[in-house]
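A single protein chain has been omitted from the complex, and every remaining protein chain is retained in its original position.
Going in written order, the chains are labelled A, B and C, and every chain counts its residues from 1.
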Amino acid sequence: MPKTERWQWYVEQFSPSEEHRHAIEEFYYAGRTPYQSVGVVRTPAFGKMLILDGDTQSSQADEKIYHETLVHPALAAAADRSQILILGGGEGATLREVLRCPDVERATMVDIDAQVVELSKRYLPEWSAGAFDDPRARVIIGDALRFLDEDQSRYGAIISDLTEPLEDSPSHPLFGAPVFAAIKARLQDGGIYVLQASTAGVHNCGLHAKMARSLRGFYRHVRSFYTHVPAFDNDWAFIACSDAVDLAKLDERTIARYVDALPGENLFYDAQTHRRLFALPLYLRRELEKKGDTF
Amino acid sequence: MPKTERWQWYVEQFSPSEEHRHAIEEFYYAGRTPYQSVGVVRTPAFGKMLILDGDTQSSQADEKIYHETLVHPALAAAADRSQILILGGGEGATLREVLRCPDVERATMVDIDAQVVELSKRYLPEWSAGAFDDPRARVIIGDALRFLDEDQSRYGAIISDLTEPLEDSPSHPLFGAPVFAAIKARLQDGGIYVLQASTAGVHNCGLHAKMARSLRGFYRHVRSFYTHVPAFDNDWAFIACSDAVDLAKLDERTIARYVDALPGENLFYDAQTHRRLFALPLYLRRELEKKGDTF
Amino acid sequence: MPKTERWQWYVEQFSPSEEHRHAIEEFYYAGRTPYQSVGVVRTPAFGKMLILDGDTQSSQADEKIYHETLVHPALAAAADRSQILILGGGEGATLREVLRCPDVERATMVDIDAQVVELSKRYLPEWSAGAFDDPRARVIIGDALRFLDEDQSRYGAIISDLTEPLEDSPSHPLFGAPVFAAIKARLQDGGIYVLQASTAGVHNCGLHAKMARSLRGFYRHVRSFYTHVPAFDNDWAFIACSDAVDLAKLDERTIARYVDALPGENLFYDAQTHRRLFALPLYLRRELEKKGDTF
Partner (left out) sequence: MPKTERWQWYVEQFSPSEEHRHAIEEFYYAGRTPYQSVGVVRTPAFGKMLILDGDTQSSQADEKIYHETLVHPALAAAADRSQILILGGGEGATLREVLRCPDVERATMVDIDAQVVELSKRYLPEWSAGAFDDPRARVIIGDALRFLDEDQSRYGAIISDLTEPLEDSPSHPLFGAPVFAAIKARLQDGGIYVLQASTAGVHNCGLHAKMARSLRGFYRHVRSFYTHVPAFDNDWAFIACSDAVDLAKLDERTIARYVDALPGENLFYDAQTHRRLFALPLYLRRELEKKGDTF
């Protein structure tokens, strides 16, 4: 194909001074839901990409890195994996990873944006890989905060896959002390709360540290972990919270037993990867030790 | 709309060192026909745009500048406007302008790419504005060269709206002495042959001059004219050929009478605009006087 | 040179939805004066380019199109060419064109930005081509408005080469009724005031029309003319004002005599080009006839 035919591009603007652009090999969708703008395209380097409000949400090439990291350390550490709650996660890949665990009896997923769920089923079936049809899946379209208030169940793990709490994001009200308290109220004793928690790069780890500081008032063990997700152009951080387990010290055999029980093969996560995820570099430990404001 | 939602862009690459990009406000289509790649999008500055092989083919904001310039000088000058032949012009706007002329009894349009015609009807109805349904329109999907060979009619004006004769373009074989002869054979005595004829900018008018040189062997009067078409980022040239009329000397009253007879209003063309189009700047006249190779 | 070595680019942003970018072949300068940001680079398509506040100010490939159009129609029409005043024009090319005219005894140029003048002498000597050293040149670094107030001379032509009167431009206060009055006070009876006057494209000719409307209160003949300047990506307009001469009707012989007297060769302008410049297309005449606000 002559070069000049590459006329469609996805341009992700990180800031007024930085952008990353990808040629679009196939265009699937662009539109707005009541909550956000949505795009679905395919690019040569990353395969299909889901774009929310102009930012890469996940890519076919590396979504497993993100979703295995979000789900499996928490589930490996959870004392009781029968009831799992997912906040957000509309594209269905978090649900997919949760349901791979044979101990899970019910995975409840609450996402506010029905259209993202529908668009993902239609254009990104590789993400959910049938999870939406699993009888153990309970998908609730609604506000996560209201659900937490009204729900009576308790969960062995709560997994928050919400977008970053930036000012104009639909996830903004979902961050702060009242929400942290509401989430903890839904955790079983000794349950695990894990959340995606902004970037961990040497030049952009401040918001993550603030999130970690905020959560330390609620849990005995608050552990940051992170991995580079190539399609995000960033080191992406997560936080695991628990009164019972320190995930940074989870022993290798526990992890290996958990991973061995999963059907299929992981791309990224196992005991050695767990060690990588929770071993933090100096700059990030220093940032996490700093005092500062909280949500 | 927050700025970061602008993630879809149309990037037109003019050369490895130059490109122009437009945010896409609405995406309609991207695909390939057997002949070329086709895109249809809407942009804030130019409205809908038709993109062939990665280059802007026409835009809603200024397609009338292009199409009025291609059609009306030739028709204003033609002795007999009853039979008009259009080569190419798949989006239907050349046909639209031709059919605005009440003297036209039949406008025959020959375009090789049925899909461009269909996509234009569907996504760019403003371009044809009903022309495809005009009983005077005869639309033939096929090879222009073969049509010229097989056709027995003669025309008062032949209007060539083919893409540039670049190496890898479907229009490439449609340029050269045999084709020029075939076209002239279909012209009535004293008829007008007009064609879009590449760029006329001070830094890129060489191909145009070569086209003009090539045609001087076939007609007594070969006149270049041009206008800037903003969506093309270029001064766009045309050539009018005739043994009977020198279009650069067409008198104002003839033009005014012709324009007055058109229903509706022109955006761009009338007698004063005609004067502008055919008054060429020094650099272009010098380029046109140079000797050099021909097609 | 392998393609990946093209890492330096000049990106001109026309609006949040449109930009044009040029590979930088050679970088000469980037900095800020007290009045504006300045860049000087060389690009493959346009040669050296002067960039003020992020916008292309002129390019080696086509600055003559701009400067010949700004200067020569006015000088061709002026009854007395001995005293000429230039407002702005720091790069020296307007001065160069004025001084080519052998009737000019003194060309006074007033520009506020000494650094642009110095940078142009150093990096863009092709623009001034020795004009700054011509004994007939009088270059005054200072505020044009103050100069108009304090000056006692009168001029056969006043040429305004100021940047557009946009809100944050150093030229903004130089537009409006008091300034128009001050300029007219410095014109000889029957003198010509000519100014560059924004864009004339079908989608962006509103500011130009407002400038023309504003000036009609001051002069008997106010004529718009324009040409495409490729490096600007735009049709660029000018306005010629005079109580004595209607430049749109300047006869060909007057122009030819004027041009013949210039040493060297023009690139763009002569009598035929004059006809082109002042023959306006329908959409622009309609826009100019509209009523509306004034400066």
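The working rule: a residue touches a chain if its C-beta (ideal position, glycine included) is under 8 Å from a C-beta of that chain, and two chains touch if they have at least 3 such contacts.
Predicted, not measured: the structure shown is a model, and the values here were computed from it.
Shown chains touched by the undisplayed chain in the intact complex: A, C.
Among A:Pro102, A:Pro178 or A:Pro230, the one in contact with the hidden chain is A:Pro230. Subunit C meets the missing chain through residues 1-13, 21, 24, 26-27, 30, 37, 39, 51, 53-55, 168.
Contact between subunit A and the unshown chain involves residues 3, 6, 14-23, 25, 43-46, 61-62, 65, 201-203, 227-228, 230, 233-235, 266-270, 272-273, 275-276, 279-283, 285.
We take it that only the chains that are shown with their structure count from here on.
Judged by the touch criterion defined above, the protein chains link up one after another in an open path, with no loop closing it. Superposing the C-alpha atoms of subunit A onto those of subunit C requires a rotation of 180 degrees, given to the nearest 5. The distance from the centre of subunit A to the centre of subunit C, each centre being the mean of the chain's C-alpha atoms, comes to 57 Å.
Averaged Cα coordinates give subunit B a centre that lies 33 Å from the centre of subunit C. Residues of subunit B in contact with two or more other chains: 3, 6, 21.
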